[in-house]
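The complex appears here minus one protein chain, its other protein chains still in place.
Chain lettering (A and B) follows the sequence in which the chains are written, and residue indices restart at 1 in each chain.
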Amino acid sequence: MAGEKLFKGGEFLIVEALPEEVFTPEDFNKEQQMFAKSAEEFGIGEIAAKGDDLVELNPELVRSLLKKAGDLGLLGADMPEIYGGSELDKVSASLVTEWISQGITGFAVAYAAHTGIGSLPIVLFGTPEQKKKYVPKLASGEMVGAFGLTEPGHGTDALTSDTTAVLSEDGKYYILNGQKQFITNAGFADLFITFAQVDGEKFSSFIIERNWGGISFDEEEKKMGVHGTSTRAVILQDVKVPVENVLGEVGRGHIVALNTLSIGRYKISPFAVGSAKILISEGVKYAKSRVQFGKPICEFGLIKHKIAEMVIKTYVNESMVYRTAGLLDMTLEGIDPSSVEAGEKTGEALRKYALECSINKVFGSEMLDYIVDECVQIMGGYGYIQDNLIESAYRDSRINRIWEGTNEINRLLIVYMMMRAARKGELPLVEAIKKVTGELLSLRPHMGEENEVLENESRMVSMTRKIGLIAAGAATQKYMEKLADQQEIAALIADIVIQIFAMESVLLRTLKKIKKDGKEKSKIHIAATRVYINDVFPKIDVMAKQIFAAISEGEELKTQLMALKKLTRYTPINCIDLRREIADSVIPTASYHLTKR
Amino acid sequence: MDIIVCVKRVPMTQEIDIEIDDSGKDIKTDALAYVVNDWDNYAIEESVLLKEKLGGTVTVITVGDEDDEDVLRRALAMGADKAIRIEPGELGVDGFLISSILAQVIKGLEYDLVLTGVQADDDNFGMVGIMLAEKLGLAHSAVVTGFEAEGSEATINVELEGGLDEVSKIKLPALLSIQTGINEPRYVSIMGIRKAGKKELNVVKVEDIGLSDEELVRQTIIEEYFLPLETEGAEMIEGDPSNVAEAILRILKEKGVGA
Partner (left out) sequence: MGEILVVVEHRQGEVRDITFEMLSKAGELCKQFSHTLTAAVLGGKEEQFIDEIAKRSDNVIYYEDDRLKNFSADLYKEILNDLIEESRPLITLIGHSSWGMDLAPSLSIKTGYPLATDCVDILIEDGHPKVIRQIYSGKVFSKMSFKESDGYLITVRPGSFQPPETIEKKNGEVIKKDLPGDLPEMRKEFIEFVDSGAGDIDITQADLLVSVGRGIGEAENVEIMKELAGRMGGVLACSRPVVDKNWLPKYHQVGTSGKSVKPKVYLAFGISGAFQHLAGITGAGTVIAINKDKKAPIFRAADYGVVDDLFKVADALKEQLKES
């Protein structure tokens, strides 16, 4: 971890990081690599091997697999050791998430819901008694957890509830009444983290157990995808919840909800990376074996394009995931997991990177959707036929853009959090915007011959940052705190922010790798970085133009567009050849080989 | 019972296209993933089971570079106690030379049993184990599928051909090459990995173990690697599964078999 810098949440918007300052997959230590391998071997031997039995809901099998994972310590990645967890650092926990499910959503979703939203609230906000009572069983898989926040009337609008909680006369119980919707693992979970309004307005969190009276379930939802998961409505009818089971403080349920969602959101990204790697293998294997016009289709340009694009996007996403995990680990370093305040301090620390977590969620879910879509396309008609890993992966992937906060909400949150951090003085955004605007006149961006590898791409990232700051600055100036209401503009800004993080993450990772392994061994990584950045950069221009055109007019608009013209100047490179090179490197082994295994 | 297990890290080559590199004497390795040699994994598991039953220590040893420490750590995570890596540097090694190097290091250690895998998944030689036994002057047996210790002896099961097994008694200390299927290797747990981090892993350079330059020479020379001709082989049945099924049933009918 030498040389790594503890950047604040959102600081990437205003500070150009150096390669040695970020954590990359090339920095995995031996132990982390072994954790990944342990998860992978378990995943291949126990999860993938039973893939066919996990296509349709199989609660018994899922429970037994969770228990097996628990025996190996793979369930308690984010739980403290004193309560039977494995207390892994976030990089290791992300690696476990990436490798354990081997693309089998029937397990992946149950695993994520159990280890993430179904357990973390207790780990972070539980009292020592609550932690002692529940966490060991959650870590071993003896109890399965679930998270019941969503209601028929409250999806995105999650921080109020129609579920009521009334304190009993003797003060010993809260009586809960209401209904929760679309709860994952509901069919077999033993405990639920749920939410209700106390006294009509105090949004609060509770731990409830399945076998208490008054809890019933609707039929399993018939979903488009992830058929192997349990999704049911949970009906609470006069459920007596002992006051000891209030999670956190009455009226402070939103803290529980928000912090939990942050980590849950982030984890979609490593899951997406892991799934992507498996799907790329499947797609390439098919392309190698499918012969048309006398040759395997992997030899055709458009197929090579798809293969390369899938690899590039996975490489970028992977860079983002571990950069974020590295930041989380640095932030959590000082906290003693066995201390009473550990949970709260951890929640607080994680909250600082809510912006990065949302970025990961949006990017990962959209990356995976691209992968499954192109894999279906590579397989042609066969990709459309059922009983096919790729066909079900296509339907499975779609939900990732919806749950854990829709991608629209997460985009708005990105902007909201940016502005909040600026307002609170945590992020000197205004100064940064002023500086960039001031420099504009004297700026002479130059794209041309490179003196150093990826020099042009570095400039493009730098320019993108400046463009983002200027656009955000202009929009904020116009709308002030109401910017989030201008959803379309906010979303465009969010997209630029996401790309700043994406482009910079992949750039820094590749530069770091070149320093470590040399240019020869980093050929494909360099190619992927160049294609990604050169591909996205002109799109930043389009997005920025739309922002300016929507908020300015006349002379102001003219000035802004002129500045933009200067900043977006670039010389296109031959991405077609680079993509072919990337595809050709992946085809012989039909595997994503950019990260050492 | 103190046990030494010799292990090797090999590339995963199932379901991939192997390419010969430019030298013509090796394969291209940049896109390969690596694992512990399957036979060695069974040997490690066997040693840990014996340790759990009879007490003692398990030492794992390999001849390899830093990347090869992965399989040593994995063994430590499964329950081995100590690990030794012998760094070969630029030295080109074959099975004979590896057995010489291992013998030189192992002869200075205390042990009741040495285990190796029957063969390695990459070169499939199957000779390091028994060569090592001869150099150490140990009783030996290859292709062992069963082991029961009985004091200074052990009853072993050797897998022969055609479903025939041979039961024998062997004097300890002995070296056995272990066959797959002898046990069910455990998964590596998070707890095991944590513990492994605290265990001893020593690195020794091959030039420091006391073998002369004349002794550090291979006995076999690779002249070339080549790929089998693609033209030989099966007549491929194309089409979707129902076409394929039809074709298969037709062949069965032609040959006069089947329901």
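The rule is simple: contacts are C-beta pairs under 8 Å (C-beta built on N, C-alpha and C of every residue); 3 or more make two chains touch, one makes a residue touch a chain.
Just so it is clear, the structure is predicted and the values come from calculations on it, not from any experiment.
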* Structure fact -> Where B:E90, B:E110 or B:E184 are the choices, the one touching the absent chain is B:E184
* Structure fact -> Answer key for B:D67, B:E166 or B:E215 versus the chain not shown reads B:E166
* Which residue among B:V36, B:A142, B:I190 or B:L216 touches the omitted chain? -> B:A142
* To do: Return the single residue from B:R186, B:K199 or B:R218 that touches the missing chain.
  => B:R218
* Structure fact -> Touching the hidden chain, out of A:K50, A:R401, A:R509 or A:R530, is A:K50
* Structure fact -> Per the touch rule stated above, chain A touches the missing chain via residues 49-53, 285, 288-289, 387
* Where the missing chain touches chain B, by residue -> 11, 13-18, 20, 27, 95-96, 99, 118, 121-131, 133-135, 139-143, 155, 157-171, 174, 177, 180-181, 184, 217-228, 232-237, 241-242, 244-249, 251-252, 255-259
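By our rule, only the chains that are shown with their structure count from here on.
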* Would you pull the chain A residues touching chain B in the complex into a rising list? => 30-31, 33-35, 37-38, 41-42, 45-46, 71-74, 76-77, 86, 88, 285, 288, 382, 521, 585-591, 593, 597
* Asked: Contact residues on chain B for chain A in the complex?
  -> 15-19, 28, 30-34, 69-70, 73-74, 77, 187-191, 193-194, 196-197, 240
